[in-house]
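With one protein chain removed, the remaining protein chains of the complex are shown where they sit.
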Amino acid sequence: EEITVFAAASLQTALDPIAESYAARTNDEIRISYAGSSALARQIEYGAPADIFVSANSDWMDLLDERGLLAPGTRRDLLSNRLVLIGARDAEPVDIGPDLALAELLGEGRLAMALVDAVPAGIYGKAALTSLGLWPEVAPRVAQADNVRSALALVAAGEAPLGIVYATDAMADPRVATLGVFPDESHPMIVYPAAATADASPAALAFLDALSGPEAATRFEAAGFTVLPR
Amino acid sequence: MTWLGPEEWEAVALSLKVSLWATVVSLPLGILTAYALARWRFPGRQILNGLVHLPLILPPVVTGYLLLLTFGTQGPLGGPLQEIGIVFAFRWTGAALAAGIMAFPLMVRAIRLSIEAVDPRLEAAATTLGAARPMVFLTVTLPLILPGVLAGAVLAFAKAMGEFGATITFVSNIPGETRTLSTAIYAFLQIPGGDSSALRLVVVSIVIAMGALMLAEWLSVRVARRVSGR
Amino acid sequence: MTWLGPEEWEAVALSLKVSLWATVVSLPLGILTAYALARWRFPGRQILNGLVHLPLILPPVVTGYLLLLTFGTQGPLGGPLQEIGIVFAFRWTGAALAAGIMAFPLMVRAIRLSIEAVDPRLEAAATTLGAARPMVFLTVTLPLILPGVLAGAVLAFAKAMGEFGATITFVSNIPGETRTLSTAIYAFLQIPGGDSSALRLVVVSIVIAMGALMLAEWLSVRVARRVSGR
Amino acid sequence: MTLEVRISRRLPGFVLDVDFEVASGITVLFGPSGAGKTSVVNGVAGLSRPDEGRIVSNGRVLLDTKRGIQVAPHRRRIGYVFQEPRLFPHLSVRGNLRYGQRFAGRRGRPGDLDAITEVLGIGPLLDRRPGALSGGEKSRVALGRALLSSPDLILADEPLAALDAARKAEILPLFERLRDDLGVPVLYVSHSAEEVARLATTVVALSRGRVIAQGPALEILGNPSVTPVGPRAAGAVLEARVAAHHADGLTELDAGGLPLFVPGHAGKVGAQTRLRIAAHDVMLSLDPPERISALNVLPGRVETVTEAEGPGVLVRLETPAGPVLSYVTRRSASALGLKEGLGCHAIVKTVTL
Partner (left out) sequence: MTLEVRISRRLPGFVLDVDFEVASGITVLFGPSGAGKTSVVNGVAGLSRPDEGRIVSNGRVLLDTKRGIQVAPHRRRIGYVFQEPRLFPHLSVRGNLRYGQRFAGRRGRPGDLDAITEVLGIGPLLDRRPGALSGGEKSRVALGRALLSSPDLILADEPLAALDAARKAEILPLFERLRDDLGVPVLYVSHSAEEVARLATTVVALSRGRVIAQGPALEILGNPSVTPVGPRAAGAVLEARVAAHHADGLTELDAGGLPLFVPGHAGKVGAQTRLRIAAHDVMLSLDPPERISALNVLPGRVETVTEAEGPGVLVRLETPAGPVLSYVTRRSASALGLKEGLGCHAIVKTVTL
């Protein structure tokens, strides 16, 4: 049977192998469309043939929920992530707290983040900096990229001395070092909700459950995610 | 080549199919539009001109979104078209539509410039020899603008190969259906460590487009030589 | 207009500045490149042709990324240029560079088609009257290709207005510096409920580009009338 | 077979306002550069839209602005030889020649490509493209293209201007055949007195956008004061019959009983022919000349002596062969005492004919 999954682009590394081994096991064919959560949500809103949606933030999932496009009772918070401060490979680790001299560390440079009002990683980052009282100071120095990966690229290329990205992204790029982890309580919890759409097949529901299963958990954790309990 | 996986070959094949169809199907319409803009004075000419350029002016995401609204299964055009068996939503046909629309202004401009360069006295000569307007177009204007048509087609093809913003927003990124080279590259760039995979696809993309470009140059030189009689 | 906030006005102004500079600065280079491609036979011509088309073929993100690697402060060109006071990274100049490069193939193609349509016999006539090559170009070729130059410029301007993929990847999104209309529109589209704000900016974008388009049409008709002597 | 043309059109700095009606045959539009000849022809072809006008070709109304009739150019069944060649650069010479044929399909008279090619001397060029032709070659191909479209009306705007005398001499008979054998009316623009004299049935003289004279060729050309080319174009046309071809290369004609010797002529013995004698080539002598190199002497009687442009007068002599015009200086005219009724001999050198 064919199962179509719409998933946030940043999940590809972890999700591809999970789907592959699931497909091998069940003979289902799993097609995963990776794109930005906003685009995927809108497409589902306008009738995309998705069975399962894994979003990188709750807002878009909420929207689909309100519109009654989700199969009742299938929504769950699947994964979580952590927000980290990254820098050049040889940069010194720092303690992230209200005393962090972020502006000093930046010097003339820019702080790379995702769009702080639009892209989840940017929104979380801004919230964290705000709650730590650091935001007003660094706000003018922020370079906002259209997604986390571009923010990471700015740091990796040495254009920005520091950046705020997900732990999963930081892990995968050898050109950057994680300088510190933002305290969980400094920002709303980062969740990747998943749900089946209203007309998902039983096979799709089974795959959704598999995503919450132990084998998937191993893969997700290997990629740096925190698996949230069902 | 073994360094491209089967999924990647699929993306290459799909990109070719999408770009070719986008180019071939829009060509007659492009020629007609260019002719109308170059030669006819009618109310609404400026509006048509504006509409043609719209995909160039708008961020591709917006164009994709508008396509989704219009040609999605729920859209004012998508619905009726679906009734008669033409479906764009989340099909490769939709990717071709998006690519075609994004490339349309480039194609039309190139052809229009060529039409404007045709000496109207040659067309008048054809008329006195008994050729009616459409015949004049086919036997005089069209052969003379062939280099421009070729240029327009190759621009459109190249643009179609590179298009992803509108495509991914409109028809998502479904493997085997709407996952073109460009969207695949985009998706790879979104995941940690995807750069090298992206690079491989970029190379493939460049090779194909350069091939098309050189073919067009070669044809164009031949056509020009025929016309100039040298 | 009160329905645009000050930040939005800023984005409008910036977009205009970026697009105008991108167009104006690349125009001479575009004319030169078009002339070289149309008239000169030199080794590497095909390569130049390919290079010019590259931004069209590649997904904009890739172009942006390549720009970042090349013209960033650490880049092989960015570094030396910075020494002499030319900085692109995180500046509006970088946005203009990105827009200019993305628009370059469109500009060059339009101008090249016009150059190819110039009757070489007129240039020969100018030569016999004592004009050296550059003078022939300035006094004969250039006036004759003005419609094509205009078309190229307006295409480039429109494309520059709509460009965001390469821009945001290269210079990210810094309010007042690199936050153009297109990136603002993109940002609005990323959050649920942002559509109406995006729509307002889309309208502004369309109005500006249509204005430019109609201006160009009008100029072009005047130029054409001058040339045809009607 | 008549052609009725009334066109008025206003351009900045130029007003065209012509009105003429001509019978079948070749009508030559004559006039200085910028007089409006091409403008008239374009109007007839339907390529420019007059502000007001009426054009009727052989009973067929092609244009009548009053009645709102305007036949599209491609339905006018004309063959237009433009002032500049206007060949299709993307087609070979053959392709250019054949272009009009396919649209003429049903109208019979299948243009004979081979014959036309032969006369125009463009056989070896058939596979070339116009870009590789010389100026005169282009104009010959353009002429062929128009002729092969089997038109009902031919418009020729200085078709032979780019050609040498020898080539012209080969092509002129083509137009004569159109006029005499096929009866296709021709509107012919020319600056050349020779062409006019040889071809014109009717002459319409234009100047500054207006018709300043029109009428049968003989009348208009016989009146130098209205002929825009000046007295050089004045001349008389005689009807004659081919009497004999002589071994020394001369052809003897019989013009009203008088023998006329001309350089080798193509016509068969017995055939009718027209012969033009330019006024300035005719000398007058009161006595029958003797021991003189001119072979043609036509006895006659002075009919009129008209003041003409320049230092001369135009003398019209009535001879058995028909009226002959002579352009002589005023000084000679008075020395000889030329006046109406005086008997006199016209002397014409064979080689000027």
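A, B, C and D are the chain letters, set down in written order, and residue numbers restart from 1 in every chain.
Basically, a contact is a pair of C-beta atoms (placed from the backbone, for glycine too) under 8 Å apart; a residue touches a chain by one contact, two chains touch by 3 or more.
The structure displayed is predicted, hence computed values, not measured ones.
Across the entire complex, contacts from the unshown chain go to C, D. Considering C:Ala13, C:Leu29, C:Ile47 or C:Ala125, the position touching the chain not shown turns out to be C:Ala125 (whole complex). The chain not shown here is touched by just one of D:Arg94, D:Arg128 or D:Arg210, and that residue is D:Arg128.
Residues 121-122, 124-133, 135-136, 139-140, 143-144, 226-230 of subunit C touch the missing chain (whole complex, contact as defined above).
In the full complex, subunit D touches the hidden chain at residues 11, 13, 31-34, 37-39, 83-84, 124, 128, 132-137, 140, 157-158, 161-167, 191, 193, 228-233, 246, 248-250, 261, 263-264, 280-281, 283-287, 289-295, 310-312, 326-333, 336, 347, 349-352.
By our rule, only the chains that are shown with their structure count from here on.
In whole angstrom, the spacing between the mean C-alpha positions of subunit C and subunit D is 59.
Averaged Cα coordinates give subunit B a centre that lies 56 Å from the centre of subunit D.
Multi-chain contact residues of subunit A, defined as those touching 2 or more other chains: none present. Every pair of chains in contact is given here: A-B, A-C, B-C, B-D.
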